[in-house]
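A selection of the complex's chains, in situ.
In order of appearance the chains are A and B, and numbering begins at 1 in each one.
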Amino acid sequence: MIGVAVIGYGYWGPNLARCFAETDGCRLVAIADASPDALARAAKRHPYVRLLNDWREALEDPQVDAVAIATPVRTHFDIANASLLAGRHVLVEKPMTETSAQGRMLLETAERRGLTLMVDHTFVYSPAVAKMKELIAADDLGEVYYYDSTRINLGLFQKDVNVIWDLAVHDLAILQYVLNSRPTAVSANGVSHVHGTPENMAHLSLYLESGAVAHLNVNWLAPRKVRQVFVGGSRKMIVWDDLEVSEKIKVYDRGVNLTDKVEDIYSMMVSYRIGDMWAPHLATTEPLIAEAAHFVDCINTGKRPTTDGRLGLQVVEMLEAATRSMAMRGHPVEFGGMRRAS
Amino acid sequence: MIGVAVIGYGYWGPNLARCFAETDGCRLVAIADASPDALARAAKRHPYVRLLNDWREALEDPQVDAVAIATPVRTHFDIANASLLAGRHVLVEKPMTETSAQGRMLLETAERRGLTLMVDHTFVYSPAVAKMKELIAADDLGEVYYYDSTRINLGLFQKDVNVIWDLAVHDLAILQYVLNSRPTAVSANGVSHVHGTPENMAHLSLYLESGAVAHLNVNWLAPRKVRQVFVGGSRKMIVWDDLEVSEKIKVYDRGVNLTDKVEDIYSMMVSYRIGDMWAPHLATTEPLIAEAAHFVDCINTGKRPTTDGRLGLQVVEMLEAATRSMAMRGHPVEFGGMRRAS
């Protein structure tokens, strides 16, 4: 029975607490937050759990085998690092750390100590992403040409990270999981519309080793919530609309055919192919529940989490590179030592 | 009564012919196309009109006062230039020319000869764009922060232009018309998925003098047609969905407020504002009909067309700059002599 402490009980912490409380093989033993209000809310929902106003106390509690960290990004490294050094397994909110240097240190520490280090990229555990992975792995799409995501809404402006670190972070993890191809370069453009705040709107173009390109449109200042991803392949294409209630994934038997016939002066030797559309039924599993069980399983068996520290680090590296490109108005930044392009 | 010859009777020419045939104050006198099939189709629809297999004949016909050119982009300059030199008013399909140098020559010739030179940026004459212009001009939106467009579909691959010249061209003209602010720099990323063809997918970020940014997502290889523009302002925001039948324009009373109150460690001193949504009723005028009437009116009165050669030239300059940036994977290209940025 793995004892879990949830550190940080603000926006996301209550979800972690609820899921660990409901998951078999573990129990929620403590909740830590510096805010008395947050602890009062925690007490109401989890009256039998130990409440701490300093997260350090959780690391002294012998009942705590693992911590789940849901604090602001700038505190991730300190808490995760201290937890690993204290011999605790760590699940940390995304993005894993503020810098890739910090990320590399965590990774090293976890590996040296033989501890599980996992990053809470929740979407990776959703039935929709699992279905995309399955379709792509089965080569149903043919060669994957692109991944184009729009992830916008009227969102809470954050003070310690820009919109890329808040929203694009989802797609970067999904991309790694689904396409499994290393990025070669990124070009990003973004802007802040509220004086003194980080960028609240950004567009990223990401070039992958496989030849695929990814584009991410993220925005905290949109009048309407959109969560839509288009994945284009040589044989089929997917539209993933996460706000749809029952048909989140649609697979289109559509594309182009190369032909020999020259149609007329306007068109290429390329013709459309328009076939059926198909919306596979998806499981209704809650992703965070699946993720909590996976964390417990990895701790027990020692196997690598799907969203392990390495994936978390790759995501942080992409966030850093994108932020640098954004400061240069789209000037591309290459990966592999993070050298600037051209 | 202005006599009009339509040159080019492929995909778009028939629409021009129909509209000039129905517009008061002008008459359709000739249709030119090198293809016998095209002329046969023209004969069936317009049996009383002169059919020419060489557009040069139209310029010798004294009944032809103006030409409407709907041929491939690479032929625009030659035909438009010859027409102006022959003393004919010109309406030319967008984009106006293949290069900005050609565009400047046309502009000069038209001005020297006192002829009307107009570019067929049809969307500028649509009720939806007129409504956006009206709302922005009345300062309903407050400061305009951004214009973000998605214009994708499974489209005919073209061999003489990339997808920017085919699809982004619409937004570039609309932007000029609606925001009336000069661009300062552009960063573009794009890719070709079919060997030997121009880029079929691209993303542009455009910085405007006013401080607003524009982003355009264009793609010929999308499984579904999307024509959606978000315009964000400090007071209100617009969503223009051109595929909606009756509510193409929606105005959202939404945004952020700056406050003094520090909410918690996660959030800025920024709060949401979520008010009503409003979809103004739009006229059902056909844009091309309005445009044809405007062309005739400009010829008769000598006034500048809304989409005159200067606007057409600015659009071509932006297309050129975007294409250059795209070749450099997003490296920004500045306007004002077209110097490279940084």
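What we mean here is this: a contact is a pair of C-beta atoms (placed from the backbone, for glycine too) under 8 Å apart; a residue touches a chain by one contact, two chains touch by 3 or more.
Everything quoted here is computed from the prediction, not taken from an experiment.
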With 2 of the identical chains shown in place, the whole complex in this structure file contains a total number of copies equal to 4
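Methods note: only the chains that are shown with their structure count from here on.
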Note: chain B sits from chain A at a C-alpha centroid distance in Å of 38
In the complex, chain B touches chain A at residues 10-11, 35, 72, 145-146, 148, 150, 152, 154, 156-159, 185, 187-189, 191, 193-194, 197, 201, 203, 205, 207, 213, 215, 217, 219, 221-224, 230, 232, 234, 237-239, 252, 254-256, 258, 264-268, 270, 272, 274, 277, 325, 328-332, 341-342
